[in-house]
Structures are given as C-alpha cells and as structure tokens.
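One structure below.
Omission of a single protein chain aside, the complex is shown with its protein chains in their original locations.
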Amino acid sequence: MSGPARDNPRSISPIFWLLFGAGGMVSALFGPALILITGLLAPTGTGIPESFLSYDHALAFARNPIGKLVLLAVIALFFWHGAERLFLTLKDMKAGPSLVLKLGTYGVAAAVTLATIGLLLAIGF
Amino acid sequence: MNESRPYRRPQPGNWWAKPPYRAYTARELSGVAVAIYGGVLFAGLVSLARGPENWAGYVGFLKSPTSLALHVLLLAAVVYHVITWFQTLPKTMPKLIVNGEAVPAKKITGLATLLAGATSLALVLVVLGVTR
Amino acid sequence: MEIFEADVLIIGAGGAGLRAAIAATLADPSLTIALASKVLPMRSHTVAAEGGSAGVIQAHDSLENHFNDTVHGGDWLCEQDVVEYFVSQATPELIQLEHWGCPWSRKPDGEINVRAFGGMKIERTWFAADRSGFHILHTLFQTSTKYPQIKRFDEAFCLDLLVADGRAQGAVLLSPSTGAFTTILARSVILATGGAGRVFRQNTNGGIVTGDGMALAYRHGVPLRDMEFVQYHPTCMPGSGILFSEACRGEGGYLVNKDGYRYLQDYGLGPVTTTPRNKTMELGPRDRLSQAFWQEERKGRTLTTPNGESAVHLDLRHLGLAKLKERLPLIRGLAMEFMGIDPADTPIPVRPAVHYTMGGIITDIQTATPLAGLFAAGECSSVGIHGANRLGSNSLGELTVFGRVAGEQAVKFAKEAPAVVANKLVDQAKAAAAKAVALRDQKGGGERHSVLRKEMAATMERGCGIYRLGTEMQETCDKLAELKQRAKAITLDDHSDVWNTDWLAAIELGYQLDVAQAMAHSALERKESRGAHQRLDGFEKRDDDKYLAHSLAHYRGDGPPEISYGPVKITKSQPGTRAYGALGEQLEKDGTHA
Partner (left out) sequence: MPDPAKRELRILRYQPGVDAAPAFGTFWVENAENLSVLEALQSIKDTLDGSLAFRWSCRMAVCGSCGMMINGAPKLACSTLLRDLPPGPVTVEPLNNFPIERDLVISVGGFVKKIESIYPYIIPKEPRTIAQGPYLQTPAQLAAYESFSDCINCMLCYAACPQFGENPDFIGPGAMALLQRYNGDSRDAGRQKRLDAIHGEDGVWSCTAVGICSEVCPKSVDPANAVNQNKTNSAFDFFLRFLRKE
C-alpha cells in the first residue's frame, strides 16, 4: 500500500561503505603482518636487516609504481576504514552535529588520500 | 472515545556503552586502530618526501619505546579487528549452499580467519626471506 | 462512528479469509474488499498447523482414493458431492500456493514431496517441513498485500453482523487499540473466523479460537451443523495441549503405553509393523487413536506426568537425529523448549486434546449459508467434507478450496445485490456498540469471566469428551445454562477503552457459551456412536436408520438450542464398515467398503 520507491532518494553511503569494506578486508588480511614488520620487527632488527629502514630502500619502494600503489592503497583505505567506523560510533554516541562528525572523519580521510597522492607524485618515479 | 496515546520510551543515550552493545562499540573502535596505523605510515611518507634527515627522525621514532608500545597496542587492536571482521563476514554475503545445505556461519568465520592468518604469515615470511 | 463502505466484507484473515480475499479481488478487481481480523493476519491460528495439506499428486494415487478415505474417515456423514468437488480442487489450490511462493518441501529432483497421514491410503500430504500452516498463512498474507483493493482492518474485533431485509449487509467492529467502533457496510459478507476449540480445557488451539463467527451466524438464525463432532488429537503436550503433529506418526513414530507396549494393536489397528503402514497402527484415524488412549487410561496402563495428567509415550528415537532435524524440526524444538526433552533420545509424553470442530455454520457447496448474502469458509463453516471425523491434512486444503469459492461467490452475490440500506444498518451497529459498552461498564455481581470460562471448559471436557454418557451430557447442558445466566452478571476489572482485553475476553466468553451449548445439546440428542461422537450408555453402535443425518442446532435466545436433523448427500459411497488395520485391508479386498 505504501509506495516505497517514492520519497526514497538513493543514499550515497555505498561510496563510503565500499571504501570502508576494502580497507577492512586489506587490513584483515595483511594488517597484523604490516604492523609486525614495520612497527616491531624492522625497528628492533628482529630477522630483518638494518637496511630495510634505510632512506634509500624506503625511497626506492616509494618510487616503484607498485610500491606507490601499495602505499596509496594501504594508507588511504585504512583511513577510510577508520573514518567510517569512527563516524558511526560518534554518531551512536551523539558526539556532535552530523556535519562536524563527517568533516572530522570522512573529511580527514579524504584529505589524507589527496595528500598521499600528492606526496607519492612529489617523490617522483 | 479516547484516542490512544502511545508512550515513547527513548533509547538511553549511552546504550553503546552498555551490554550487549559494548562489544559492538569495541569492535567499531578497533577499526580506528587500523586508521591510526595508516597515520603512522602516512607520517613516514611525509618524512620520506622531506628528505633523509626527516626520515632518520621518523626511524628514530619507530625505534623508540613509545612507538614499540604503540605498535604492540595497535597489533592487539587489529587482531581483534581481524577476528570480529570475519565474524561479520558471513552476514554480508549470500548463504553458501553446499550439498543442499547452508554452510554454518561459524565455519565460514573459522575458514576466513585461518585464511587471514595465512596471508599475514605469508607476508611476514616473504619479507623476512626477501630481506635476508 | 466511522463508516466504511465495501463491496465484500470478509471477517477473519486466517487461511480461509485471506484466500477468499484474493479470490474476490481476482474475480473483480474493481471491487473494494474489506478484510477484518481481530489479530494481525499472520497471528491467525492457521499459523499453528504443522503437518500439511492433502492433494493427490502421485501417479499411483487417484481422486477416488482421496474421496474414499475422506468419506470413510467421516463415517459417511459427509456431503459426498462436496467431497468430490473438494478432492478435485485440492491439488490445483496447492499448486496455486506453490506459484505464490509457498516453500513446500521437495524431493531431490525439485518435485513436490508428500508424506503419509492418518487415515490416508496413499501418501498425499504436501508439507513445508512441520510448519505447513505457518507457511501457507504467510504466503497468503504476503500475496494479499499485492492487491490495494483489499482494505485490511487489522486488530478489529467483530461484535455483530448487520442484517436487514433478510440479508447480511455488513458488520460492526471494535478497535482494541482505541476502543472506537467502525461500521462496515457491504453487499456480501464472508465469515472465516476459524474454530472453537477453546471451549474445552485441554486443546491444541490458540487463545483466539473462540468460535466468534459461529456464534454470530447462529444468533442471526443460521443453524450450526454437526456440532457434536469435536476432534481429539491423540498426541498433545499434557497440560498446555500444544500439538505434536500427526506428521510424527507419518514419519514413523510409535505410540507406547507405560510398559513400552504398542497398545494400538489391541484396538483393531494392527498388525504391528516397524515401518509406517498407511491406515494401520499409528496411522489410524485420530478418533480411534484417542479412543484407544481412553481405554488404556481406564486399564491403568498410562503414565502420570509431573503435572498430574495421564499420558502415553510418543517414541521418535528410532527415526534418528538427522531425520528429526530435517522433517520435524518444530516438533523437536517444542519438546526441547517446553518440556526439556530431546525426542532424539527420550520419548515424549503425550495425551489427547481437543483439536478441531468438524461442525460449524451450515453452507451449501457454494459456501452460501441460509442467510442471503452471508457466506462461510474454513473451520467456522460446515460445508460438509469432514462428516463425523476430519482426516488430518484435509482442513488446510478446505481453507484454500472453499476460501476461493467463498470469495468468488460473495463477489457474484455483491454484484447482483441491491445497494445497502445504510440508515437501518447504522442504527443496528449503534445498538450493538451500546450493548458492548454496557457490558464493559456494568456493575454486575462481581464475578470474573475467567471463573466462568474455567467452569465451561471443565464441563465440556467432562460431558463432551472422547467417550460420552447421556447423564454427563445432560449435566453439561445444565451447567452451560447456568453459566449463561451468570455471564450476564459479570463485572470487569477494566472499564477503559484502550486495549481493554478484559472486555474482549468477556465478549468472547459469550460467543463460546453459545457454541458450547450447540455442541452439548447436539451431542445429547445423537443417540448413536459415529466418528468422534462415541457413547457408552447403550448407544455404542452406529445407527444409520435414525442418525445418518446432520444435526442442526438452532439458536433460541436464552433457552437451550433446538436440535433438528437434515439429510446427508450420498452419491457413490454407500455406508459401510469403517475399519482400519488388517480388518480394513480385508474389507477393502472384499469390496465391502469401496
């Protein structure tokens, strides 16, 4: 009896949700390993040589097109993942007006994404 | 004739902090750890772009006890994220039918978690192997 | 008072009412169909039916078999032309439900699966696990939402029919959520209000099964037919009466007494077999099985449950966990949830409880009642297919076959009928509303209706039970007369209008007492034993000379009903011996019963 399709504008949530999902999946599959490698094994030199964290090595990685893609994917998607979850939780907590919350979460993720692209381009090939 | 006057009981504002919703809130916040780690990497990228000195400072930070402690915490949070992520996975996909019966969610979660363990392990081993 | 004008009004949104509504709107999409129900449609008691619905589908089966099983099962008190029509339409209706999405259980190749049922010679019961009624009801309800012409009045309680110029032309409804009344004017009316099992103490029925429609028609002069025939289902939960479907036995369950003995073999239902054999042992008809229980109880061979009820054991252990999970998941769930018993490793205590009213509002094969413009379908009606005893899985089929007929016939009538006379009807509606309000507000003798209800249920169980005695039936009749008097002077705890369920229950009690009287008096008058009506006071035999006839109870206001008799339509099956087990097979071979 009620016409569902009427008055039923399509939500743009899918955009954020898909980015969130992609970030969630990448972090679920590789997150623990990445943290272990870059945050614990490499800095302490456990099983990984000093040279791993050398400037040249890092720069070479960031200049490699595949390396660039990996960095972009990991940094941007991780931010989008966190942004979605933080936004929804803050909304649950009624922490502030929706627009402010959106700027503080999705806004940050978008800014970081753009910045990452900029930096990766600036670093050169 | 009286009109009916339904009474609305609002949901308490802090429902998210109370059981049974507390676990859900914790799950959501574990996702924020993922972004924090993304932030650590992003900081590295900024340092890298700024040149070797800046990078050295970044590496110095990574080696600091603060950073190590932070990463241990992040690791714990992300492992929680991994576990809950795959608990949610069966909800987001169509029912898997094998031999005419729906595969139980627990099984899907179990298999996917194992798979995630394997991919992470593989990545660590590859890095360890390549850098040796 | 709000007034709503419809072309066809349907009271009751269970299986029969919903099927009627869809049929009516398909018959003429330009008409407005009002569909009223005192609960949300999906709460209607059709939801509780477990076992399934009969319809011939296997190649080695035939309509004739279904006809014969039904007529024998009904102890020849069936309208045979109606049965013939019913069996021919049952399968098409089941296919229609399938097209509407009913999730029937399937064979591995995707074809419809069927199971065995009591009193049926060949497996022909379509089932959706053991939630058949649930799925039929939800399928019909959901399908009905496709048609905006069906204007639903959910949670609208019918107080009375509106009758003028000898014609039913609407009804007055009470909305529990506001206490407001609505008059529905319609050119034809269908009653589909379900059974009346709640007049008994232990029963398988939901709380809403209070015979409302039967009483409404009856009070307007429509006779109730064959009301003495009340079916006891042999396998119910002692105490609550919750049903364990006949499908338990169809799938191969055993009934054993306290000694672990399959006692049915002592009551003409043998020979004993380990796998289910149609029309034998546990797959005998319900009346016979319930009667065997009664005998066992007298012989002291039943067990006693913690709440003091006697019981026998329904043993499903040999079916194995896998089969129980696939075929009888609801049954297993009920046993575990309500009794803490897993039938996979423990037998379930069960006993008979009232299950179904074979009789009801008299209708012809077109579902028309003697009151012009009034039609009836489903358990509230007596269209004539069940006779003295209904076979399991014939009722769900009845809902769809005769629900459809009622919908179509009511449309036909509505299109030919003159316009309604609004003034007269609205006055009637106002009077009915005023009467209801008076009951709500009266300061009577202070007695609660719940007290009367308990006494009614107890006296019905005693006088109109599995076996009956003239003296006890007389006592029941007397008791009901007394209760009717006391009911006039009850006092409610609640005098408000919003969700005054105290009030609704008091009105329902009035309906129940009228229906109970029709049952008890019809029973007292039938001096023979047939189907579900078994006497032990010198009338143990069937008496075709005098009683191959339908009883008709006529409402006489405050006084007792008047009982008369009407003819039974016999076409191709002459009354024979109703036998099951080995004797049944022998007779069938000899051609003694068709």
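For reference, chains read A, B and C in written order, and residue numbers begin at 1 within each chain.
By definition in this document, a residue touches a chain if its C-beta (ideal position, glycine included) is under 8 Å from a C-beta of that chain, and two chains touch if they have at least 3 such contacts.
Everything quoted here is computed from the prediction, not taken from an experiment.
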Full-assembly contacts of the left-out chain, visible side only, are chains A, B, C
Taking the entire complex into account, which one of C:L334, C:I365 or C:L587 touches the absent chain? C:L334
Out of C:P108, C:G538 or C:P567, the sole contact with the unshown chain comes from C:P108
Which of C:Q485, C:T501, C:S564 or C:T577 sits in contact with the chain that's absent? C:T501
If the hidden chain were put back, which residues of chain A would touch it? 1-5, 8-15, 17-18, 21, 88, 92
For chain B, residues touching the missing partner are 2, 4-9, 11, 15-16, 20-21, 24, 28, 88, 90-95, 97, 99-102, 105
Over the whole complex, note the residues of chain C touching the chain we left out. 39-40, 42-45, 47-48, 92, 95-96, 98-101, 103-106, 108-112, 131, 134-135, 138, 142-143, 145-146, 154-155, 177, 206-208, 239-240, 242-243, 306-307, 330, 333-334, 337-338, 448, 450, 454, 492-494, 496, 498-502
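FYI, only the chains that are shown with their structure count from here on.
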So how far apart, in whole Å, are chain A and chain C when each is placed at the average of its C-alpha atoms? 63
Distance from the mean Cα position of chain B to that of chain A, given in whole angstrom: 12
For chain A, write out the residues touching at least two other chains, lowest number first. none
Touching at least 2 other chains, the residues of chain B are none
Where on chain B is chain A touching in the complex? 13, 15-16, 25, 28-29, 31-42, 44-46, 48-49, 52, 55-56, 59, 62-63, 67-68, 70-72, 74-75, 78-79, 81-82, 85-86, 92, 115-116, 119-121, 123-124, 127-128, 131-132
Applying the document's contact rule, which stretches of chain A touch chain B when the two form their complex? 21, 23-25, 27-44, 47-49, 51-53, 55, 58-59, 62, 71, 74-79, 81-86, 88-89, 92-94, 109, 112, 115-116, 119-120, 122-123
